[in-house]
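The structure appears below as structure tokens.
Removed: one protein chain of the complex. Kept in place: all other protein chains.
This part shows chain A:
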Amino acid sequence: MGKLLTRMNREKYIYLLLLPGVLYFIIYRYVPMAGLVIAFKDFNPFTGFWNSDWVGIKHFTRMFESSEVIQVLVNTIQISLLQIFVAFPVSIILALMLNELRHATLKRFIQSLIYLPHFLSWVVVVGIFVVFLRGEGLVNSVLANFGLEAIPFLTDPAYFKPIIILQVIWKEAGWGTIIFLAALAGVNPSLYEAAVIDGANRWRQLWHVTLPAIRGVIIILFILRLGSVLDTGFEQIFLMLNPFNMDSGNVLDTYVYFKGIQQGNIGFATAVGMFKGVIGLVLVLSANRLAKRFGEDGLY
């Protein structure tokens, strides 16, 4: 014990350096996790956290019986799958195209432009789309010039998901190429030389040298993305939602906000959020295992 104390005394400055960060993690990351118990209570802001009544799994049974929650869950998964199968491949194709570009200055210039939207806020990105797509916006003015009828992009539920995906592609597709380009930069040029000597044209080089080089990265990113299938991002969808497209666009994250913060249904909203978190954790852990099964490193 005495030894332990001298050791801790010697290392007291390290603990001092760790302290603020550890406090942060305890208060703002772990206390909320403990606070998840309100998913099993009828939380009442006036009686407070400790004095609210226990209700067991009432909120969870209500959740699974609610057709509203089913719809929200379907929306969430649909938007996620569209992101995985439409937006994700765009990054791969873009990276392959950039990789084929031999002109270094032009390549750097194009990269600078396509990485930029990643750093814009969702308010700005959604704002730009709204201004272009609304009734009197640019797109509808052009349609009118061709004698076509205006399309209610922002209010017609049918357009909600495609526009969400389009925004994700515009904002993140370029940024998404970085990891593939990094993998491609590591390809030994002699592989291409050998392929050329063997008579491979550009397509065959792409197929037999380039793609195998990023196969591992593609598989691991794909699996991990599947693991976070309940994460659609909050801000973008919240900003795009309006009373007209609510049925088509409401996802788990926004649903928790509407139910918990706006309608004060704290216990129920916490239960929905907890459901999302726990399923998400299970999915990510399984996805990581799966990635390792494929002979990749996994994330952790």
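Everything that follows uses one rule, which is that contacts are C-beta pairs under 8 Å (C-beta built on N, C-alpha and C of every residue); 3 or more make two chains touch, one makes a residue touch a chain; residues count from 1.
In this text, contacts and distances are computed from a predicted model.
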- request: Quick one: find the hidden chain's UniProt protein name among "Nickel import system ATP-binding protein NikD", "Nitrite/sulfite reductase", "Cytochrome ubiquinol oxidase subunit I" or "ABC transporter permease".
  value: "ABC transporter permease"
Statement: In the whole complex, of A:Phe60, A:Tyr115 or A:Phe244, the residue touching the missing chain would be A:Tyr115
- prompt: Looking at A:Val74, A:Leu148, A:Ala194 or A:Ile261, which residue reaches the missing chain?
  reply: A:Ile261
Query: For the full complex, which residue in A:Pro32, A:Pro89 or A:Pro162 touches the chain that was left out?
result: A:Pro32
Query: If you put the missing chain back, which residues of chain A would it touch?
result: 4, 7-8, 11, 13-18, 20-22, 24-25, 27-33, 35-36, 38, 49, 94, 97-98, 100-103, 106, 109-110, 112-117, 119-124, 126-128, 130-132, 134, 138, 141-142, 145, 170, 174, 178-179, 182, 196, 201-202, 234-235, 238-239, 253, 256-257, 260-261, 266, 269-270, 273-274, 276-278, 280-281, 284-285, 299-300
